[in-house]
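Take this structure, written in C-alpha cells, and hold onto it; I'll ask about it next.
For this view, one protein chain was removed and the others were kept in their places.
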Amino acid sequence: MSAVATGTRGVTSAPWFTSLVTVVLLVAMLGIGGSVYPGFLSLQVIFNLLIDNAFLLVIAVGMGFVILAGGIDLSVGSVLALSTMISAWLLQHAHWPPVAVVALVLLLGACFGGAMGAIIHLFKLQPFIVTLAGMFLARGLCYLISVESITIDDPVFTAMSQTQVPILGGFLSPGAIIALVVLLVAIWLAHFTAFGRAVYAVGGNEQSAAMMGLNVGRTKVLVYALSGFCAALGGVLFAFYMLSGYGLHGQGTELDAIAAVVIGGTLLTGGYGYIAGALSGVLVLGAIQTLIAFDGTLSSWWTKIVIGALLFVFCVVQRVMGGRSKQ
Amino acid sequence: MSTTGATVKPSAQAAASRAALLQHPLVRPLGALVALLLVDAFLVPGFFHLEVKEGHLYGAIIDILNRAAPLMLAALGMTLVIATRGIDISVGAVVALSGTVSAMLIGGSEPTTPMALALAASLGVALLCGLWNGVLVAGIKLQPIVATLILMVAGRGLAQLLTDGQIVTVYYEPFFFLGSGYLAGLPFSLFVVAAVFAVTLLLVKKTALGLFIQAVGINPVAARLAGLRTATLITFVYVFCSACAGLAGMLITSNIKSADANNAGLLLELDAILAVTLGGTSLAGGKFSLVGSMIGALIIQTLTYTIYSLGVPPEVNMVVKSIVVFVVCISQSSEFKNILRRSA
Amino acid sequence: AKPLTIGFSQVGAESEWRTANTASIKDAAKKAAVNLKFADAQQQQQNQVKAIRSFIAQRVDVIAFSPVVETGWETVLREAKNAKIPVILTDRAVKVTDPSLYVSFIGSDFVEEGRRAGRWLLEYAKKNGDKPLNIVELQGTTGAAPAIDRKNGFAEVIGANPKLKVIRSQTADFTRAKGKEVMEAFLKSEGKKINVLYAHNDDMAIGAIQAIEEAGLKPGKDIIIISIDGVKGAFEAMKAGKLNVTVECNPLLGPTLIQTAQDVVAGKPVPKRIVVNEGVFPAEVAAKELPNRKY
Partner (left out) sequence: MIDSKKPVLEVTGIHKAFPGVKALSDAGLRLFPGEVHTLMGQNGAGKSTLIKVLTGVYQPDAGSIVLEGRAIQPRSTQDAQNLGISTVYQEVNLCPNLSVAENIFIGRYPRRFGMVDWRSMRSQATALLARLEIHVDVSKPLADYPLAIQQMVAIARALNTESRVLILDEPTSSLDEAEVQMLFSVLRRLREEGMAILFVTHFLDQTYAISDRITVMRNGEREGEYACADLSRLALVNKMIGAPADAEHAAETAGAGEVNEHGEVFLRARGIARKGVLSPVDLEIRRGELLGLAGLLGSGRTETARLLFGADKADSGSFDIDGKQVSFSNPRDAIAQGIGFCSEDRKHEGAILALSVRENLILALQARQGIFRAIPFKRQQQLATDYVKWLGIKTASIETPIGTLSGGNQQKVLLARWLATDPRLMILDEPTRGIDVRAKQEIMDYVSNLCRKGMSILFISSELPEVLRVSDRMVVMRDRKACGEYQRGELDETSVLHVIAGETA
C-alpha cells in the first residue's frame, strides 16, 4: 500500500477529491440533460430523483457500511421484497396497526441481516455465498406468503404515499425525507461513533483490527444487521411508494445498490470511501434513467446500451480525474 | 543452523498425512455433491438408471452433466478471474452476445456463413468483450464489479440490437451437434468442457500461469515488484473468462437451437460465482481450485435437477435452494467441525 | 395543430411477444404521426413509475403503459390525474380503488387464455374416448401475473373433468432453455405417464418439444402439447405436427391504442375495457395461418 501511495500523493489522491469529481460530473450530467431536453432542469425533476430512489438510497447506505467493512450483501433486494410482502399481509389480512407492522418489519430485517452476519463470522464463510443464500431465502419466503401481489389500502400507508411535502416550490415525499434523515444519521454513525470507525478498521485490514483489540465479530454482525435493517426500511419506503407487497419487487436492487456505493467512491475491497457517496451514486443512476426517460426515443436495447455507455463515461472520467490508484 | 528442530517425527507423519487427506480442500465440496446424489438416489426413483437410447446414454445423470456444461465453462473462467481478486458479472451478457452472433451467422437450414467461420466469429466477439473488461480493469483500473457491470448492461442490449429483440432460430443440423450431439454415447458438450478444462489445467500446472495468477491475487504490489506483468495477466484472465462464456453461449444456443438474446445466460454469472465459491476458492483471491469449481457447478445443477424431479412446488424452490446452500456451506466450514468436536 | 404526444412505458423486452407488442405500438404511432415517448422499464415497476413521473413532468397528452404488475399504481396515477393527463392501460389491468384513475384498458385477459387452453383440452379428451390424461404444466415466472392467471384459468376449466390430472407443475421462467431443462426432468421422473403438456407460453413449449424429441418420443402425438401466445415459432411447430394448439394472445395493440388515445384527447367517450381479437389456433389451421403471422 505504502508503495503505491508514494507515487500519488497530493491533492488528486485525497479521497474527498474523488467525491468532488463525482459531484461535478453529476452536475454536468444534469446540465447537459437540461440543455437537451426541455423541462428536464425543473426543481421537481431533481426532487423526483430523490422521491423515486428513496428506497435505493436507504439500501445503499446499509450496503455502504457492509462494503466499507469489506463484505457484501446480496440479500437486500429480496429483503426489500419480503418486507413489502410482510407489511402488506399484516396490514391487509391480519389487520395489524401500521406502526406495529413497520416496527416488526424493521426488527425482522435487522435480525435477518444479523443472522447472516453471525453465520459469516462464526463459520468464517464468504459473505457472497451466505448473502446469496439469504437472497434466495427471502425471495422464497415471499412466495410462501403469497405468489400474487397484495394491494395495501391502509390509510397511514396511503397518506405516506400521497402526501407531498412542499419544499422550495417543489415537493418531496415523506419517504424521500426519511431517506435523507437516514443518510444523515448514517454519516454521523460512520464518522463519529466507535462502531463506524471499527467498520473502517475491519474493512482496512480485518486481521490488524483484531490485533488492535477491536471486536471484529461484533462489528461484522452489527454491520449486516444494519444492512438488513436498511433493506427492511427500504422495503417499508417501497411499500409507501408502491402501496403493494409483491415477491418480485426490487429484483436486481442489490446490484443497483452496490453500483451506487461503488460509483460514490467506495472501494469494494473495503476500508476506503464515504457513506455520503451513496447519495451521489444513487443520484447518478437515477439521473441516467431520467435522461433516458426524457429522451423517449430509445428502444429497449438502445436503453441498455446507453445506460452502459453513460456508466462507462462516468466511471472512466471519474477514475481519470479522481486518479486514486489504491486497489 | 538446524532446519530440523521443529519437524515432526515419522510415526506421527502417517497419521498427519491421513489427516491431511481429510483436510484436502476438495473433500468438502465433493462430500456435498455425494450427499446430494444420495438424497436423489433415495427420493427420486430411477435416478441412477441409465439406458441406451438411439445409440447414446440416456438418464438423469447425463442430463445433469449436459445441463451443467455451460455453467462449468463459465465457472472455469470465473475461477481465474476470482483468483486475481476480481469478479466478472458480464458473463451472462457475453453468453447472450456470442450465442446471438453464432445463431445469426449460421442462420437457416443452409448456413449463410460457413459454420467454422461463424463459430470463430462468435468466439471473437467474446474475446473482444473480455479484452474490453480487461482493459477497464487492468488499464483504467476501474473496480472489477463496475467495469464488468458496464458490459453486463450494454452487452445484452447489443445482442438484442442485433436481433431486434427476436429469438433467432437455427435450422442448420450440423450446428446442433455442439450442444445436443453425442460422441461415444456421451453428450458432446461434455467433451467441449473436458477439453477446455484440460487446456486450462495444463496452462495452470505446466506453465507458470497458476503461480502468477495466485501471486497477483494475493499481493499485487509484491507481484509487480517481483517482475510479473500484472496488467497483462489481469487482462488475460478477463479475456479467458469471456472466451469461456462465449463457448458456453454457443453450447446453449446449439442446445435449444435458437438464440434468445433476452434470456440466454440470465444470472449465469451468479451461478458461476456460486460454483466457484462452493468449490472452495475464496473471493478474496489467491489459491484456487479448478476441479473444485467443476464440482461446485455440478452441485448447483444437481440441486436444480433435484428440485425439478422431486416435484417441489415452484413457490418453495427458492427456500429449498437457499437452505441447501446454507447447509452445504456451514457443514463445509472448519469452524462447524470445531463446534461439533467441542460439543461432543 | 400540434401533434399528439403519447408517453408509453413498456415492461421490457423479455420475449418475442413483447417485442412484437412494442413494434406494433411504434409503427402505429408513426403511421398516425403521433409523437411517441417510449420508455423501457427493464421489468421493474419502479422504473415504470419513474417513467410515468417523467411523462408528467414533460406534460405529454396521454400516458399509456403495460403494467409490470397489477398493484401499486394509486399514487402515481393520482399524480397523473392531478396533472389532467389521461391514462390508458395496455396488456394488463391494474388494481386501484378509484377506477377513474385510468380511462381505458386495452388488452387480453390472461385468465380467459388459460380457460381457452383448458376448454380445448376438455374437447380433446371428449373426442378421444375420455381416457384419463396426465398433464404436466410449465409455468411462467413465479409471481408474474400471466403465469398466475393462466394457471388459474386452466385449472378452473379442467376441474370439470376428474380424469384430467395435473401431475407436475414447475416454473420454467417463460424461456426456451428452462422449458427444455424442466421438461427433461419431468420426462426422467414421470416417463411414459405424461400425456399432455400445458405450457404458459410458446417459448417454453418449443423448448419442451426438443426435450421430448430427444427422449425418443413424438411431441404432438405421444404427448399432446398446448401452449399460449401464438408466436410464429409455434405455428411452425404446429405445421410440423409437434404442437397441438396455441391460444392466441394478441400483441398487436398499437393501432387500437393510438386510436383510443386520439379519441380521448378529442373528448370522445371511450369504453373502459377494450378486448382485442384473439383466437385459438389448433394445428389443423396452422399451415393456412402461418403466412399471416406478423411476429
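Letters A, B and C mark the chains as written, and numbering starts fresh at 1 in each.
FYI, a contact is a pair of C-beta atoms (placed from the backbone, for glycine too) under 8 Å apart; a residue touches a chain by one contact, two chains touch by 3 or more.
No experiment lies behind these values; they were computed from the predicted model shown.
S.K.: For the unseen chain, which displayed partners does it touch in the full complex?
M.R.: A, B
S.K.: Among A:Ile167, A:Met211 or A:Val320, choose the residue that contacts the chain missing from this document, as touch is defined above.
M.R.: A:Met211
S.K.: Which listed residue, A:His93, A:Lys124 or A:His191, touches the chain dropped from view?
M.R.: A:His191
S.K.: For a quick check of understanding: of B:Leu117, B:Ala195 or B:Ala222, which residue touches the chain that isn't displayed?
M.R.: Here the residue in touch with the unshown chain is B:Ala222.
S.K.: Decide which residue listed in B:Leu33, B:Leu161 or B:Leu209 touches the omitted chain of the complex.
M.R.: B:Leu209
S.K.: Can you name the residues of chain B that touch the chain not displayed here?
M.R.: Looking at chain B, the ones touching the missing chain are residues 1-3, 5-8, 16, 206-209, 211-212, 214-215, 218-219, 221-229, 286-287.
S.K.: Would you write out the residues of chain A that touch the absent chain, in ascending order?
M.R.: 1-3, 5-7, 9-10, 188, 191-194, 197-198, 200-201, 203-205, 207-215, 271-272, 326
As a working rule, only the chains that are shown with their structure count from here on.
S.K.: So how far apart, in whole Å, are chain B and chain C when each is placed at the average of its C-alpha atoms?
M.R.: The answer is 34 Å.
S.K.: On a C-alpha centroid basis, what's the spacing between chain A and chain C, in Å?
M.R.: Taking the mean C-alpha position of each chain, the two centres sit 34 Å apart.
S.K.: From the C-alpha centre of chain A to that of chain B, how far is it in Å?
M.R.: 29
S.K.: Could you say which residues in chain A touch two or more other chains, in rising order?
M.R.: Those would be 143, 147, 299-301, 303-304.
S.K.: Mind pulling the residue numbers of chain C that touch at least two other chains?
M.R.: In chain C, 13, 19, 22, 142 touch at least two other chains.
S.K.: Mind pulling up the chain C residues that touch chain B in the complex?
M.R.: 13-16, 18-19, 22, 139, 142, 168-171, 173-177, 180-182, 184-186, 188-189, 203, 206-207, 210, 214-216, 233
S.K.: Of all residues in chain A, which touch chain B in the complex?
M.R.: Answer in residue numbers: 1, 3-4, 119, 122-126, 128-130, 132-137, 139-141, 143-144, 147, 255, 258-259, 262-263, 267-269, 299-305, 307-309, 311-312, 315-316, 319-320, 325, 327.
S.K.: Which of the residues in chain B come into contact with chain C in the complex?
M.R.: 44-46, 53-54, 58-60, 63, 67, 160, 164-167, 169, 180, 252, 255-258, 260, 262-264, 266, 304-305, 308-309, 311-315, 317
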